[in-house]
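A protein chain is absent from this complex, but the other protein chains hold their places.
Moving on to subunit A:
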Amino acid sequence: MKWSPRVQTPLVWGGHLLAAAAFAWPLFAPAVPAKAQGAVPFVALALAPLAAVTLVFVLDGSVRSAKVLALLGTLTAVGAAVRVVGTGVGGIEAVFVLLILAGRAYGARFGFLLGVFVILLSSTLQGGFGPWTPFQMFACGWVGAGAGLLPRLRGARSKLAEIAMLAGYGVLASYAFGLIMNFWYWPFAVGTGAGISYEPGASLGENLGSFLLYSLITSTASWDTLRAITTVIGLAVAGPAVLAALRRAKLPRDALR
């Protein structure tokens, strides 16, 4: 089905907002009447796959051009293979390098879909589906999409500047990825009754403090930092040549509408 932009655009943004709400559920729980609070996490877990299916459904018409589809397919294979191979090495996820470069070369929508499909395929390969899968899809998709939204650069040293900008974005994305993935999961991971537990009744500041401590010891200081370093090194070493390789396969400008 080919959607008209008047229908597609609100649906796409609606899907992203729905997913963002699912990630941020601990913020919303206090606003819900006390009796319904227990249901909030389950609603969030149900919302995320719903948002993912909505978005893939709405964007599916965009991947009907043979070239886009084939590039998306083969790059998904590379990403999934890198992710599967990288499982044993923990947070060293070279996938970010691919997501950022592909998002940069082919645009935000391509980057988003690549992120979603890489998670989908690697989860299929490993049999690793779970409630966390839709969250991973969005977080990775957003990393790719963000790279596609970075500004165009002009000027004599634009190639160097582009890699520097992507590397900066890579660091930001690595930490942001860790933070949002921790946020929705934090109440499940710690449970109630510990010092850093999520307390629906407590103030926002208190909860954020607890969350930051949780995130710091969970991944920010370790995996996320490692991922940021890997991403920067990967972009610096292979960035220019890989970008050139990707750009040599010209996608029609309106290929992803």
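Here is the rule we go by: a contact is a pair of C-beta atoms (placed from the backbone, for glycine too) under 8 Å apart; a residue touches a chain by one contact, two chains touch by 3 or more; residues count from 1.
By our rule, contacts and distances are computed from a predicted model.
Missing from the rendering is one chain, named in UniProt as "ATP-binding cassette domain-containing protein" (options: "ATP-binding cassette domain-containing protein", "Carbohydrate ABC transporter permease", "Response regulator transcription factor" or "STAS domain-containing protein"). Among A:A77, A:L150 or A:I229, only A:A77 touches the chain left out of the display. Between the chain not shown and the residues A:P10, A:G38, A:G168 or A:G209, the one that touches is A:G209. The missing chain, though absent from the display, is touched by one residue of A:V7, A:A39, A:L125 or A:A221; that residue is A:L125. The chain not shown here touches subunit A at positions 1, 56-57, 60-67, 69-78, 80-81, 113, 117, 120-121, 124-131, 188-197, 202, 205-206, 209-210, 213-214, 217, 233-234, 237-238, 240-242, 244-250, 252.
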